[in-house]
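Encoded as structure tokens, the structure appears first; notes follow it.
One protein chain omitted, others in place.
Entry: chain A
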Amino acid sequence: MLSADEWSVIGLSLKIGLTAVAAMLPISLALAYILARGRFPGLLLLDALVHLPLVVPPVVTGWLLLLLFGASGPVGLWLESWFGVSVLFRWTGAAIAAAIMAMPLMVRAMRLSIESVDRRLEDAAATLGAGRWRVFRTITLPLSLPGIAAAMVLGFARSIGEFGATITFVSNIPGETRTLPIAIYGALQMPGAEAEVTRLAIMSVLLSLGALLASELLARRAGKGWRGHGL
């Protein structure tokens, strides 16, 4: 049904999406916790910065990434001199673009679930001798886990749908940066590729649907034991 090329596009999209979410998980969790519980003057600015990729045109985000990671960009220079690697035109670059674009959604969903944790339980844990880190690990984190899982699935769906920042930043390289949306866009430019567009579009919808169903199942399973009155 699908050609080998089309399978490789799907495989690449999955790899990039999973890498982006995995790399973004600790960062967005830390940001969400700071935004939910922090109290310092720069908080509003940090909040705005986190949300920036949501409102800036993706092509601008891609261009900024190019400036940062390019051969003469600060991060690009550092990666080149320390590790001898470049993320330009590589799938790692596509994962970075996807992670940046997924960040606002992930942080937002995680922040909401952390904010919904009853602070009185955190207080109770503190009176029992738990310091901040232990309170987070044993109370805040487990109680917000369903929301965090949902945030990851949301971030994954956003990652595999990423187009504008990715094509600006790392272009359209078969086997490296040609993800589902980029492949669909490319096929649309070619005469007579309607069938390919249809197949890729169907796969794209199925993947997103699968992600949504997975998040729903996760949310239902989480806390099945303790939320009910089970013994």
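The rule is simple: a contact is a pair of C-beta atoms (placed from the backbone, for glycine too) under 8 Å apart; a residue touches a chain by one contact, two chains touch by 3 or more; residues count from 1.
Criterion: contacts and distances are computed from a predicted model.
Novice: One chain is missing here; what is its name in UniProt, given the choices "Glucose dehydrogenase", "Molybdate transport system ATP-binding protein", "L-cysteine S-thiosulfotransferase subunit SoxA" or "Amino acid ABC transporter permease"?
Specialist: Matching the unshown chain against "Glucose dehydrogenase", "Molybdate transport system ATP-binding protein", "L-cysteine S-thiosulfotransferase subunit SoxA" or "Amino acid ABC transporter permease" yields "Molybdate transport system ATP-binding protein".
Novice: Among A:Leu143, A:Ala165 or A:Ala183, single out the residue that touches the unshown chain.
Specialist: Answer from the full complex: A:Leu143 touches the omitted chain.
Novice: Among A:Ala126, A:Ile173, A:Val197 or A:Ala214, exactly one should touch the missing chain; which is it?
Specialist: Final answer for the missing-chain contact: A:Ala126.
Novice: Determine and list the chain A residues touching the chain excluded from the picture.
Specialist: For chain A, the residues touching the absent chain are 120-121, 123-131, 138-139, 142-143, 223, 225-231.
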